[in-house]
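With one protein chain held back, the other chains of the complex are shown just where they sit.
Coming up: subunit A.
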Amino acid sequence: MTVAVVQFGGSNCDRDAVRALDHLGVDAERVWHEDGLPADPDGIVLPGGFSYGDYLRAGAMAARAPVMEEVRAAADDGVPVIGICNGAQIGSESGLTPGTFTTNASARFQCEPVHLRVERADTPWTAAYDEGDVIEVPIAHGEGRFEIGEDAHADLVADDRVLFRYCDADGNVTDAANPNGSTDNVAGVLGERETVAVLMPHPERATLPDLGRSVDGAGILEAFA
């Protein structure tokens, strides 16, 4: 019984995720995607990186890897699944969550701290926070602009599946606080179940003390604790 951090060719945040989970007292191990998931995982992390060199579209190749069938089945069984950065791109490409993440409006790779407003506090990923809390977590992506069709966006909002929005330090959701041009400042969304989530920012880089500017991301990973 452990949290499986699924490693694809080109993943590069898998070790960081394991370190952050270890710090929180969560048993976690890296799992090479070709080896398949361990039996009865406690949870699944799709980590950041550049799987398959972002060929075709970021996350497109990994999303079609056989292990993702297992991930989808586990998600349907209620196993907590989180996709972080490239893992978010993989999750959305595989249909675990709605919408897609594409080229930043700036057309540049952006590596910077951002503020996120917690839009739902009644999920496993946000139990450590209150709704409306502002947390600081870094982003590091070139393709993080959340896009979703107009109708699908209306459904997303109506179903209350936006988990985090980019905001300023005071929690105001503004264009100026939107780092990549994401529709409706969306930084993270829920799947059909609240136990499935993806987000572009890196909570595992804001968990270990003395490593970054904040440890605000720890609350997200505490879902596995």
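Throughout what follows, a contact is a pair of C-beta atoms (placed from the backbone, for glycine too) under 8 Å apart; a residue touches a chain by one contact, two chains touch by 3 or more; residues count from 1.
By our rule, contacts and distances are computed from a predicted model.
A single chain of the complex does not appear, and UniProt lists its protein name as "Phosphoribosylformylglycinamidine synthase subunit PurS", one of "Phosphoribosylformylglycinamidine synthase subunit PurS", "1,2-phenylacetyl-CoA epoxidase subunit A", "Phenylacetate-CoA oxygenase subunit PaaC" or "ABC transporter ATP-binding protein".
For the chain missing from the display, the contacting residue among A:R15, A:R30, A:R57 or A:R193 is A:R57, taking the whole complex into account. Contact with the undisplayed chain is limited, among A:A107, A:A158 or A:A176, to A:A107.
Subunit A residues in contact with the hidden partner, per the touch definition given at the top, are 56-57, 60, 64, 93, 99-100, 102-107, 145, 147-149, 152, 181.
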